[in-house]
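Please read through the structure below; I'll follow up with questions.
What you see is the complex with one protein chain gone and the rest in place.
The letters A, B, C and D name the chains in turn, as written, and every chain counts its residues from 1.
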Amino acid sequence: HRVTDAPLSSVAPCFVVMKFDQEGKVTSFEKKKTELCQELNLQARDLRFQHSTSLTARNNCIIIRMEPLKAIVTPDSLLVLDFRGLELDRWLILELAPQLTSQTYSLPFEFRALEAILQHKVNTLQTRLNEVKPAILDTLESLVDPKILSADRSKLHILLQNSKSLSELETDIKVYKESLLKILDEDEIIEELCLTKWREPGDFEETTLCIDHAEEMELLLENYYMQAEELGNKAGELKRLIDDSESIIFINLDSHRNVMMRLNLQLTMGSFSLSLFGLIGVAFGMNLTSCFEEDPRVFWLVTGFMFLGSGLIWRRLLSFLGRHLEPAAPPPIPPIWKRNLKA
Amino acid sequence: HRVTDAPLSSVAPCFVVMKFDQEGKVTSFEKKKTELCQELNLQARDLRFQHSTSLTARNNCIIIRMEPLKAIVTPDSLLVLDFRGLELDRWLILELAPQLTSQTYSLPFEFRALEAILQHKVNTLQTRLNEVKPAILDTLESLVDPKILSADRSKLHILLQNSKSLSELETDIKVYKESLLKILDEDEIIEELCLTKWREPGDFEETTLCIDHAEEMELLLENYYMQAEELGNKAGELKRLIDDSESIIFINLDSHRNVMMRLNLQLTMGSFSLSLFGLIGVAFGMNLTSCFEEDPRVFWLVTGFMFLGSGLIWRRLLSFLGRHLEPAAPPPIPPIWKRNLKA
Amino acid sequence: HRVTDAPLSSVAPCFVVMKFDQEGKVTSFEKKKTELCQELNLQARDLRFQHSTSLTARNNCIIIRMEPLKAIVTPDSLLVLDFRGLELDRWLILELAPQLTSQTYSLPFEFRALEAILQHKVNTLQTRLNEVKPAILDTLESLVDPKILSADRSKLHILLQNSKSLSELETDIKVYKESLLKILDEDEIIEELCLTKWREPGDFEETTLCIDHAEEMELLLENYYMQAEELGNKAGELKRLIDDSESIIFINLDSHRNVMMRLNLQLTMGSFSLSLFGLIGVAFGMNLTSCFEEDPRVFWLVTGFMFLGSGLIWRRLLSFLGRHLEPAAPPPIPPIWKRNLKA
Amino acid sequence: HRVTDAPLSSVAPCFVVMKFDQEGKVTSFEKKKTELCQELNLQARDLRFQHSTSLTARNNCIIIRMEPLKAIVTPDSLLVLDFRGLELDRWLILELAPQLTSQTYSLPFEFRALEAILQHKVNTLQTRLNEVKPAILDTLESLVDPKILSADRSKLHILLQNSKSLSELETDIKVYKESLLKILDEDEIIEELCLTKWREPGDFEETTLCIDHAEEMELLLENYYMQAEELGNKAGELKRLIDDSESIIFINLDSHRNVMMRLNLQLTMGSFSLSLFGLIGVAFGMNLTSCFEEDPRVFWLVTGFMFLGSGLIWRRLLSFLGRHLEPAAPPPIPPIWKRNLKA
Partner (left out) sequence: HRVTDAPLSSVAPCFVVMKFDQEGKVTSFEKKKTELCQELNLQARDLRFQHSTSLTARNNCIIIRMEPLKAIVTPDSLLVLDFRGLELDRWLILELAPQLTSQTYSLPFEFRALEAILQHKVNTLQTRLNEVKPAILDTLESLVDPKILSADRSKLHILLQNSKSLSELETDIKVYKESLLKILDEDEIIEELCLTKWREPGDFEETTLCIDHAEEMELLLENYYMQAEELGNKAGELKRLIDDSESIIFINLDSHRNVMMRLNLQLTMGSFSLSLFGLIGVAFGMNLTSCFEEDPRVFWLVTGFMFLGSGLIWRRLLSFLGRHLEPAAPPPIPPIWKRNLKA
């Protein structure tokens, strides 16, 4: 009955499920969405997985979506839905199964399941940061190299791609942190996440242990929140490093340009001097009578004048340039400024 | 009696209304504002629709404005006001009507109506993002192309328009999120939105079900809040991509300029060398007696000297340039920096 | 007794007051500050109007300052203080008076007075935005025009002035919003603002109606809060548009520069080629014996060689430039990037 | 016993105190830190003044540090500690003393003392803003002057110093606001600040008056909070003005550069044309037989061709440049953009 659901619900009303139970048995089967709902006493709506990252407790189940991974935790089993084609197979078989059956852990099954999934998500984020970080550092290192006159443009492309990945990673970390924070802010939801407590109220003294469970759950969630926070801090630092490096690259390029421009200007000055005194030579080259034609000394005189003159004019222009680029009076400023800064 | 209302209330005191009732009947009629108020037991002030996005419960009605769409939800009908000329006709007839009569949905009518309207708003925002995103990506892709020497200025225009649309979209998403958040923050308002509960208090056990309704309403609103949040995240990422790309474009343009400037400088060096040694030729071209006129070897000597001399000087200048653009001593720095960065 | 008050209190201890009462009578008179305080049972300190924007309830009066406008609302009259020279006269006579006597409005007098003043403030802010917005849009439009080689500097001045006005406007909107929010956050203050309730507690059933008044007051304040929020959103969008446009202007100017620099480089290449081959002509122009003087074919040969040679060298240099500005190998990158971006 | 305290406590265990009592008597003396503590019933730790800005109530004393000023307020006296060398003497003698004895003020002594100190701090901040603001405005005004081709570098230095002072001022305002806000957020601390209430509980009806005192204290603190907020707003606006002006300066410098570059390009075009056609002259200047030597018309023909030819080529190049700098097709864009912008 919802527009966006229409195609989905009519085409794929059944899930491929991999089930991990408390004893470490792993089974894999297909099941219709409606059957699954009935079995777990959930409503169809609860299994829509509309948001890319969500973690909710519903009728003694924890329903989790972490980007590609969709899972349902019940008090004694973990169901992973639609796991095919997500490159999760290795993790499911080699890591998830052993973790769930680990005996060191005294807390109920849902803790193990939840921890495995949250840990997997944090690991995924960490992996993405680990991939993007050295790429960015290498690219930046070669871009800020002061010997380089112009930025290598294929490296710029790589940098752009990596900043893009980095800001996507930052968004994902933020979304993950927010989904955990929403739970941490409401004690009721934390208690709902402790599934075992709700089922066997008669087995132990309810009041003491149930609070304990909630506290353990809070610690567990807080732990992953802080891990995500640390990742977020690292990503933020990397982002700032990119920004700082870009400023440095700009200053570098501008400096190179100024240096070349000064050289260019100095040569232009030389050419100008040569043109100016060359004009004398051109004048004497005219087929016009200058009355000096016969005197052999005049040739050397004029030639010498031309070369010496352009040399002298050039020197004057260069020293004029030197003075021109220095500002007039502010030598008293820098020390004052320094004192202010250090104060 | 309010200044800003004066023209509105005197010119258009009547609404064009399209009414959808619970059975799927759709009627369309004109009604005076005052009559409508009396009928729904509302005050004139409640139907002013002053804010571009608002969602309020008033006297067992939900009054909604979502930019162009003005609607009133009562427990058994949905009134859409002033719907003409808003390009909403297709949606009203083809999508809204079927959604409202859908039988799969066990919750009261106002839930269906509210969901349809919120979903419509989110879809509108999503559509706007979908329009602006590929346009921006295409423009950026062609602008950051490293082969391009100068940015295509008509593309810059398109980029500017699209960033403008994007920041308007961001504002609208923010306003939509805030209007939902304001309700989610106050449990009272959520309960007021559950219209049915208030009308038929005798039909069922009030305490249990009414809480349930409020919880369903909270889930519904939270769902759309999170969808808007995801849209906002995507828009924010796009904004950052534009910023990152602009930095890259600047570095690109600067790099091109530096490359051209070096080429220019190298040619200026060549021209300078030619001018310098050409001056010898000019000197010998003067109509002055140099005493070498008769010796045929001198011609080849001087000509050779001119060409060889300029060639040699040019080479020296080029190698000077090469050394000049390299900084003096910092080869030990890069590796240290790298170690620091990777640590 | 306060330092900052000393001059004020000794020079101007009397107010020029314009009084609007419930029946629409408007009187204007001068009154000493101390007399006014006694009359209204306020303390001298309450009428200091130290902050540019404030709204407080004190001893059954509402004391308001909105930048230039100072007003006191009592349950049956509105006093506007020191109204001269503020260009408020038109508003006071033509708009405020009719609004206060309007009969459509069933709520007590203080609601009408408060609404009139808050509306006036919002209108002032809106007017300022309306003044600054088209000026900014026009200036930006002419500055981002891609045909323009250099930014018109008088337009830059106008833009700077308008951004300054815009950020002042943003501050004022923020201050206005905060002064309303401070009240909306504390229910007690809202109740204090409902003056009528406090005076005639015996006239009606206290509990029900007084809550109602407070709710009406909250709606009224919230309404103006949201209007200010919308203004703030618009101002923020305008600010972002200026930032985006400035980036575009920079890219535009840089692009123009690159285009000119390439043209310049191409011409420098041409000049270099001409100088190089012109040197041959200069060589043959020397008054030295080259043994070719008598052969008429040599003239055409050398001349042709000079022109053809410079043409060929120029062409080679141009094609070298064309290759040089293209990067080496990254054609495989763009499509990958695109896929990434669109994913 | 704390590392950081060690030197301090061993070298300077005694304060130079200036005491202002309720009757206006001012005495100045030296006192050991330990004696002072015993007298006021405080612990040594309370008089460490570790933070640059703090305001705490301890055992019926208010201990204040506002950057250089350290003070203790007791119910009937104000002690200013270590006041020498802080350039506070004028303020202490000429302003503080009269304020403390002012009789207009009906509230207890600690209110007068606290108000005097908070007012002094706000005045100091205001003075710093007043010093830095005109300096920044003057510098910016001369820097954004569109006639200026290159920024005056000594003015840039002044601007940098002033932005530094401005951001230090912003930090100080923030710290001051936070230290007041911390108190305003906790009603208990406000009550502790009302010293008189605690001492003479029997003198008046405790419940009514003591609440009144707390309310007066809250108003007093809020007043200074808002004054600091206004200062902060002004400083923030100034900061944004600097940012906006810097953008304008960059656009200005870039524009100048583009204008000069176009002129340069136009002249390069001219030089190129002259070189091209000058080559003809050089060719005819060669000592080679061209067979035209005797015909006097050829001289004028070739000369004319040279001048006309370079003129024509230059004109073509200039018009080519004009067309080249205009983009191809986007004249339809600007009006659309305008419509969009104004919508």
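In the analysis below, a residue touches a chain if its C-beta (ideal position, glycine included) is under 8 Å from a C-beta of that chain, and two chains touch if they have at least 3 such contacts.
Predicted model only: the values in this text are computed from it and were never measured.
Trainee: Where the complex has a chain not shown, which of D:127, D:264 or D:319 is the residue touching it?
Mentor: Touches the omitted chain: D:264.
Trainee: Please pick, from A:93, A:286 or A:312, the residue that touches the omitted chain in the full complex.
Mentor: Checking each option in A:93, A:286 or A:312, the one touching the absent chain turns out to be A:286.
Trainee: If the missing chain were put back, which residues of chain D would it touch?
Mentor: Listed in rising order, the touching residues are 1-4, 50-52, 54, 134, 137, 140-141, 145-147, 149-151, 153-154, 156-157, 159-160, 163-164, 167-168, 171, 174-175, 241, 246, 249-250, 253-254, 256-257, 259-261, 263-264, 267-268, 270-271, 274-275, 277-278, 281-282, 284-288, 290, 292-296, 298-300, 302-303, 306-307, 310.
Trainee: For chain A, enumerate the residues touching the unshown chain of the complex.
Mentor: Counting only chain A, the missing chain is touched by 95, 99, 102, 104-105, 112, 115, 119, 123, 144, 146, 223, 226-227, 230, 233, 236-237, 240-241, 244-245, 247-248, 250-252, 254-259, 261-262, 264-265, 268-269, 271-272, 275-276, 278-279, 282-283, 285-291, 317, 321, 324-327, 330, 334, 337-338, 341-342.
Note that in this section only the chains that are shown with their structure count from here on.
Trainee: With over half of the numbers shared counting as same, classify the chain A/chain B interface as same or different.
Mentor: Counting which numbers both chains contribute, under half are shared, so the two copies meet through different residues.
Trainee: For chain B versus chain C, what separation do you get between their C-alpha means, in angstrom?
Mentor: Taking the average C-alpha coordinate of chain B and of chain C, the gap between them is 20 Å.
Trainee: Can you compute the centre-to-centre distance for chain A and chain D, using the mean CA position of each chain? Integer Å is fine.
Mentor: Roughly 32 Å separates the two chain centres.
Trainee: Which residues of chain A are in contact with two or more other chains?
Mentor: In chain A, 153-154, 157, 160, 164, 285 touch at least two other chains.
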